[in-house]
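Chains shown are a subset, placed as in the full complex.
Chain nomenclature is as follows: A and B, assigned in order of appearance, with residue numbering initiated at 1 for each chain independently.
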Amino acid sequence: MENDSVLDKLHEECGVFGIFDTTLSIGKCVYEGLIALQHRGQESAGIVVSSGDLVTVEKGMGLVEDALADLDHLRGHIGIGHVRYATTGASEVQNIQPLLGSYKCGNIGLAHNGNLTNTLDLRKDLEGQGAVFETTTDSEIILHMLGRSKEKNLEERIKKTCRCIEGAYSLVIFTGEMLIGVRDPQGYRPLCIGKTKHGYILASESCAIDAVHGTFLRDVKAGEIVIIDEQGIHSSYISETVNNQHTCVFEYIYFARPDSVIDGQGVYESRFEMGRQLARETQYEADIVMPIPSSGTAAALGYAQESGIPYMEGLVRHHKVERTFIKPNQEARELAVRQKMDVLPHIVQDKRIILVDDSIVRGTTSKIIVDILRQGGAKKIYLCISSEPIQFPCYYGIDTSVQSELIAYGRSLEEIRTYIGVDRLYYISHDGLAASMKAVHPSQLCLACFNGHYTSNLPKEVESGDTYDLQ
Amino acid sequence: MENDSVLDKLHEECGVFGIFDTTLSIGKCVYEGLIALQHRGQESAGIVVSSGDLVTVEKGMGLVEDALADLDHLRGHIGIGHVRYATTGASEVQNIQPLLGSYKCGNIGLAHNGNLTNTLDLRKDLEGQGAVFETTTDSEIILHMLGRSKEKNLEERIKKTCRCIEGAYSLVIFTGEMLIGVRDPQGYRPLCIGKTKHGYILASESCAIDAVHGTFLRDVKAGEIVIIDEQGIHSSYISETVNNQHTCVFEYIYFARPDSVIDGQGVYESRFEMGRQLARETQYEADIVMPIPSSGTAAALGYAQESGIPYMEGLVRHHKVERTFIKPNQEARELAVRQKMDVLPHIVQDKRIILVDDSIVRGTTSKIIVDILRQGGAKKIYLCISSEPIQFPCYYGIDTSVQSELIAYGRSLEEIRTYIGVDRLYYISHDGLAASMKAVHPSQLCLACFNGHYTSNLPKEVESGDTYDLQ
């Protein structure tokens, strides 16, 4: 799995995976599941496996294959795993998930995808009660609250905890006896259930169930707690009130793997439909339709089919592995993009090109690619984007830039077009985007990054970063 | 750059790069050039740089980024580099190119792409004269012959040597004062010349000239010796007789990077044309045109454009890095292919698919991919191949399997179709293939792997392998 860090893309912050099966090699299964979720987090990875009494752990920095060198010592019938984005650095080793703890009722492990929004209050409150935090993750708050709850069993402790925490969380938890999945009441992040021959799987995306030859059963519902143990599987709910779900729209637009299905909606299918919709909305005349590889490919194919304009690939993307995450400066980043993308002059020369991509964040990469195409002789470039303009930061687990860096924030379409240097620029319409996802109603989507309608409370103050100087 | 070793593909054996420039950071330039040539060899890499008197070396096993950790100590104004395929193993460290030697006239470095066909005789002869071989490469023979030649200057020594060696060789050579490029009289392997602001580049493919921001000048001619020194650039020829050139056809079909231009013919353009030609020849009715990613993409796009059938991508290829080259057994190989390729059932279900690929070697991967597509619900699969059937092994630098493993050897079209499990199977016609490369006449191509017409003498006995027990 390559690392896209030099490209100007939104970053999913995590992927989670869990399995309960007494007949399989659990460590290997979690590993394969994490490989399938690698696109959701490329900075660290971890697996913990429980055999009831004994817990074995394998963690490390980097891609799954680099981070998890030795699976042989992982023994047991319940395992969870995690892949993660975050700032890198040896000093952050203590933050690698899954988190592990021992509390009143035994061992507990926890992997978290998402971002809590009331961490400052909770943390202050817990510290006031004597808690000591040994990581800088918001996820550790959940661990402390589970430990401190007065409820008898873990299911009740989880309910109690989830009624206190706010924001986005898809959790996979294990104890000596059970595997538990939790999806927050808004359902921001995906989480789904699969079946193995003799057990069950929980995963961020259905592609990870496929990867271990499981069968997809269904998505975990917003606000649902799924408990898997020797007796089988049963559900419980955080609250009796039914919430309106708000799945992150960008899972469909860019994050999720194209072969995943989230809340009943195929990911590739939605992207293809967004492309068709763009064709209907723009009606541009051009010689070729071309994606920015690979993020715009599915939409470009949809555009080409709907418009009848030939699909051509005039940019070659080199899948070389990046070893460093944060390129030192703008010049180095630009060089890195240019090393990743080569133009095929034979394809683009003297052509009017409909260039399709999923989104524009800061606009820096798009600008460079447009420049590369101009050098290759492109006559006209009409850039079509399969998302609405990103104008607001995400507080639910996506690493958007700060608002002032978002190119669409406070700028007109014409200003953005001029900055990027294309002849025409078009973002998909709100209704068009909504229409592209047939199985999901627009009211069930979180669109906060487009319209600023945040569907849960925001953090008191935006956290200052990932260094250790918390609060 | 990913490693394709689990796929059933032909393997290019090497890429070479050289640069003469007194103003640039030579080590860094050769490194960037090798990155661009990474697809030509992924098992080891090496750079040597000469400052006149002093030679500095960096070599290692693996991809360029893993093999060449430290460039800072490379100092000088002439540098050559090499990427290589071959059997792997710590014991083979001595075989990593460029080869370096010190002989009567000073230091010499040599990087070789291709394969000599009269090595046994030459080696026996040289050993008879007292030569000691310290590697198991055929390239070392050239080094010994250059050292042993009675000619006064290196240019004459090279001519003399090249008149003795047979087979395929694109060489980049350096001494304390000059950089030399040699292309064998048949021109089997590509080699081209680029210009930097204050110097010159030699590279296997034009994409490597682009990678270091050089300007493409021209291809080295078959049989040409190009000498670059402080005075500039001049040419000489191995023989006064003009040979008919025979560039390897598979450079166009699969090996070379799509953005390269070889002997005046754009690589992407030829692949796209092969796809259009396949459309004209087959006239299949179907719902979608789909490539086997990434080898069939350009031809599939050509097929789609010519036929008007929509181009769709129903297979997702994961660009994960393989760490091991030789998968232990068939089962493990199959698993590896399945991990690399996922089907998108939404795209393929109930569809009649025109599946496009560049070639079939042993047929094992194609069979697995067809099986994956069937599991995804494909109704009909029509496999179209943009090369003729590969029936003969290559002795000029390509790692084909042994003849008996080639699926097209001794089997009818119907037998191959049944083995792979498709509904229809079609290989491009000889004339159709020829017509796809407008800038190169068919008589200038080596087509020996299709028709067995080898254009130079064959080895006395096929070499037994890469172990140390030569002869």
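Here is the rule we use: a contact is a pair of C-beta atoms (placed from the backbone, for glycine too) under 8 Å apart; a residue touches a chain by one contact, two chains touch by 3 or more.
What you are looking at is a predicted structure, and each value in this text was computed from that prediction instead of being measured.
For this complex of identical protein chains, the structure file gives a whole-complex count of 4 copies, while the figure shows 2.
As a working rule, only the chains that are shown with their structure count from here on.
If you average the Cα atoms of subunit A and of subunit B, the two centres end up 38 Å apart.
Residues 1-2, 32, 35, 38, 63, 65, 207, 210-211, 257-259, 266, 268-269, 272, 297-298, 301, 304-305, 310-313, 316, 318-321, 323, 339, 342-344, 346-347 of subunit B are the ones touching subunit A in the complex.
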